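The structure's right below; bear with me while I get my questions together.
The complex is shown incomplete by one protein chain, all other protein chains being positioned as in the whole.
Note that the chains take the letters A, B and C in the order they are written out, and that residue 1 is the start of every chain.
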Amino acid sequence: MIYAFYIAAAVAIVSTAMVIVQMNIVHALLYLILSLLSVAVIFFVVGAPFVAALEVIIYAGAIMILFVFVIMMLNLGTQSYRTEKGWMRVWTWVGPVLLASVLLADVVYMLVSPARLPGGGRLPPAFVRPYAMMVGPRAVGVTLFGPYLIGVELASILLLSGLIGALHLGRAVRPESFIGPVSAKKPGSSKKTDRGEGTVKK
Amino acid sequence: MMLPYLWLIPALPFAGFLVLSVLGRRMGNGPAAAVGVGSVGLSALVAILVASSFINAPPPAHVYTQTLWRWISVGGFAPGVMLYLDSLSLIMVLVVTVVGFLIHLYSAEFMAADDGYSRFFAYMNLFVGSMLVLVLAGNLLFLYLGWEGVGLCSYLLIGFWYREPENGAAAIKAFVVTRVGDTALAIGLFLIFINLGTLDIQRMMNLAALHWRPGGALPTIAAALLLGGAIGKSAQLPLQTWLPDAMAGPTPVSALIHAATMVTAGVYLIARTNVLFTMAPAVQIAVAVIGAATLLVSGMSALVQHDIKRVLAYSTISQIGYMFVALGVGAWSAAIFHFMTHAFFKALLFLGAGAVIAGLGGEHDIFRMGGLRRQMPLAFWCFLAGACSLSALPLVTAGFYSKGLILSSAWEAGRAGFWLWAAAIAGALLTSIYTFRLVFIVFFGEAKAKISKKPGPRAAIPLVILAFLSVAGGFVNFPAFFGIKGSMFFSRFLASALPSATYAAPLPETDLLLEAVAAIVSLAGIYVAYFFFLSSPEYSREMAGTAIGKVLKRFWFEDWGFDWLYEKTLAAPYRWLARTNRNDAVDLFYSFIAKVNMFFHYGLSLSQTGKVRFYAAVIALGAVVTITIAVFAR
Amino acid sequence: MMPPIPANPAPVNPLRMDMIPMNYALIVAWVLFVIGVIGVLARRNLLFILMSVEIMLNASGLAFVVAGSRWGQPDGQIMFIFILAMAAAEVSVGLALVLLAYHRFGGLDADAANRMKG
Partner (left out) sequence: MSGADLLALLPLILISISPVAVMLAIAFFRGRGLAAALALLGLFISFVSLPFAASYAPRSVTPLLVIDNYALFYMGLVFAATFAVALLSDGYLRMLRVRSEEFYVLLLLAAAGSAVLVASAHFASFFLGLETLSVSLYALLSYPVTREKAIEAGVKYLVLAAISSAFLLFGMALVYALSGTMEFSGIAAWAAAGIKYSNPVFLGALALIAVGFGFKLAVAPFHMWTPDVYEGAPAPVSAFVATVSKGAVFALFLRYFARVDIHTMGSLALALTVISIASMFAGNLLALLQNNVKRILAYSSIAHLGYLIVAFLASGALRVTAVSFYLVAYFITMLGAFGVVTVLSGPDGDAEDIEGYRGLAARRPVIAGVFSLMLFSLAGIPLTAGFVGKFYIIAAGAGSALWLLISILVINSAIGIYYYVRVIITMYSPAPVEAEEAALPPKSTEPAGPAAPEQAASAAGAIIPIGGGLVLAVLAIGLIWLGVYPSPLLSLIRKTIQSLM
């Protein structure tokens, strides 16, 4: 089991890293799906088979499909590849990576460092009993619709607000403006196309 | 029982103020006057009902407190918005509301042609409300609120005709000079709060009596600081210079604020905190001495003024000097008695003067008036009643009784008593002279100008009522020697709130003698005035023509050079300092602070790049910092 | 109604995955999280930023699941389900906004959206 965990973790980290360095957004999306699948494996390995399935079905399946739809709608093809390439410089990575490594080091230190006692003694690192235990779908279901019943209701309200919000914002978008050279022809947007590299040129 | 409605008394004028300030511009003159006059009138009505209830069925210990709410309550600091009604504040409330109402009524006609009609009534209502807060306040913080409120209204109303620069200057002068006193008062409040831990007046006085040694440093300093506030507000030496200039305001304002009510706030403050002053004998003597000096100095100044309102202004200062003398010798109720009669006759005199001024189309100079007796009989008779009362014409006027009480109290006040009495009696002579100088010059002799306007009914009614009060108002306090049943009613009424006079009351025989002297002096003064200003004015001109006469006249006319002195010693050096220091260290320091702030402002503004990725980076940085502090600084 | 939360880790569970160390699993989650942070900071394309945000949210979900399985409780998984719901709502609104932004600004450049600053 432990090897499965290490392998899945390695795959997850590498594929996630690939997501953020990709030029081609479709490739990035595929790497992201791979990352999500390997996280699903981790879920399975740490004893959470139910959410492992949800991760695959909902995250990798449903939510990522939304991204695919948008990418299709925007018809992001080779020109987006070129713009991405134009934006991608080595020095743009220096700052984020430095900051992120400090963040990483901070938390990793925090996770492995011992707690001090007032008398001067030390507790061992925080997780004295670092075990993972199996929790099956039945337990999840019983708890979800038991004490967390209100949480389910609240989640439905949350989804409702997402629905209404997307409905209102999405209604304002006319699909034809994304197809072909329409957006370039519009006087309003052609004014904006000289804003720099970050624009669609056709 | 009307007592629970006490809060209505200050609330009504405030309500009037609110209505007028919000809707004033859209109201016509009629509704504005109705609101302005009506609110104070209702307040006066409530005050009278409260008073009758208070007298007929006195509350326990003759004190009624109404705690409306606690403003803030933190630790030991819990200033309550508390109204405190005892006989002292009751008298004050009655005078303020009744006289205030009469003057409002008068103003409804007097100000009719003015653009800022509703603004005027808004300020006046605010003033009455603040004054009532001042006299009803149960703690010093609340009192201070009213104190500053009346100061603000005074400022606004002196500068009411703000298009004339002199009026603005007079308003600023009044504000700045009284500010000196207010600062002392504020420091006094801090001192009291720090040392006694309370600002509740009664509690403060009880604690002071318990913890402070009479004559010790603390009560002396505290009382001196309160006295500082009092002399600023009451225009006593050496802070009296603002009051004559304050006459720049409309005449009803002078009547209400600068004669009848606000300027006596200092008297009220000292009477209210009498325990503190009793514990500080040195300060109390200072009160008496300041009063005596003031009444003489301003009495002489009043003698030579040309402006009818300035004469009355100096007279006000001088009469408040009498009240201070009374306070200084511990004759608390005498001071309040004189306050009341003074409010009646001085308001009357100002309103009468206002009628004259309005009748002559804005003329202030008494030497361009004359012979108005026939042209304005009503104004004449009313003014005469006020003048008699001011000059303490024996037996028939209110002023006689109140001033007589002060004189006899001063006489009995220990060793210094004689000198105080002498000063006061000299002042009484001066009073009679300058008062009747005014009467003879303005109303007798030949007419020098045509009058254009006579007081209408809304102006006449207050004049008549006040004239009646000026004459009959003294009968509430018949001296004991008359042996009439119910004599000294007023003083006995006040005895529940104020300690009886520190010194034993004079024997009836002595008292009678003193009253007789006062009566003779008063009559003598009138005769002197008659002689010099009516029958043979050439003598007065001759006297003024001599070298000493010229100097004295000039000196007195300029208010003993106080303005000159302050100009040379304070204002001019200050202006010089300000001029030379324009680019100097202090200023540099502040502009440096400003520059530093600007620098940081621009620096930080650069951080607001508008780029979402940068913002995210700052959040991540913030996370790093927070985690680092939390984990590594533990 | 709620099963009492065990004060201490439950006694030995027959299904214990005793080889998976907690620390490591949490560190993996944090590494994924940090990669998401880098993505947000370094990429200019709004879609990439949204994807990076998804990575961060997913990493947090992973941490919850790991924590839940440490205690043998379903609560961690339930939190993950809620995160899933939130991510779905967020992505739907987010993508609608991205479409709008594309429409108005003529591109997906996050830096181009800087009309407001200072």
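We adopt the following convention: a residue touches a chain if its C-beta (ideal position, glycine included) is under 8 Å from a C-beta of that chain, and two chains touch if they have at least 3 such contacts.
The structure displayed is predicted, hence computed values, not measured ones.
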**Complete:** For the full complex, contacts between the hidden chain and the displayed ones involve A, B, C
**Prompt:** In the complete complex, which positions of chain B touch the hidden chain?
**Reply:** 22, 68-75, 77, 81, 597-598, 600-602, 604-605, 607-608, 610, 612, 614-616, 618-623, 625-627, 629-634
**Prompt:** What residues on chain C make contact with the chain left out of this view?
**Reply:** 1-2, 5-9, 22, 26, 29-30, 33, 36-37, 40, 46, 49-50, 53, 56-57, 59-61, 63-64, 66-68, 70-71, 73, 75-76, 78-79, 82-83, 86, 89-90, 93-94, 97-98, 100-101, 104-105, 110, 113-118
**Prompt:** Where does chain A touch the missing chain, residue by residue?
**Reply:** 106-107, 109-111, 113-118, 123, 126-127, 147-151, 153-155, 157-158, 160-162, 164-169, 172
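Convention: only the chains that are shown with their structure count from here on.
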**Prompt:** Mapping chain-to-chain touches, which pattern fits: line, ring, star, complete or other?
**Reply:** complete
**Prompt:** What chain lies farthest away from chain B once each centre is taken as the mean of the Cα atoms?
**Reply:** A
**For chain A paired with chain C, centre-to-centre distance based on mean C-alpha positions, whole Å** = 6
**Message:** What's the distance between the Cα centroids of chain B and chain C, rounded to whole Å?
**Reply:** 72
**Multi-chain contact residues (two or more partners), chain B** = 617, 620
**Item:** Multi-partner residues of chain C (each touching 2 or more other chains)
**Value:** 37, 41-44, 111
**Fill in**
chain C contacts chain B in the complex at 37, 40-44, 49, 110-111, 113-118
**Prompt:** In their shared complex, at which residues does chain B touch chain A?
**Reply:** 617, 620-621, 623-624, 627-628, 631, 634
**Prompt:** Which residues of chain A touch chain C in the complex?
**Reply:** 1-2, 5, 9, 12-13, 16-17, 19-20, 25, 28-29, 32, 35-36, 39, 42-43, 45-48, 50-51, 54, 58-59, 62-63, 66-67, 69-71, 73-74, 76, 80, 83-84, 87, 92-93, 95-97, 99-101, 103-104, 107-108, 111-112, 125, 127, 129-135, 139-140, 142-144, 146-148, 151, 155, 158-159, 161-163, 165-166, 169-170, 172-174, 177-178, 183, 189, 192-193, 195-200
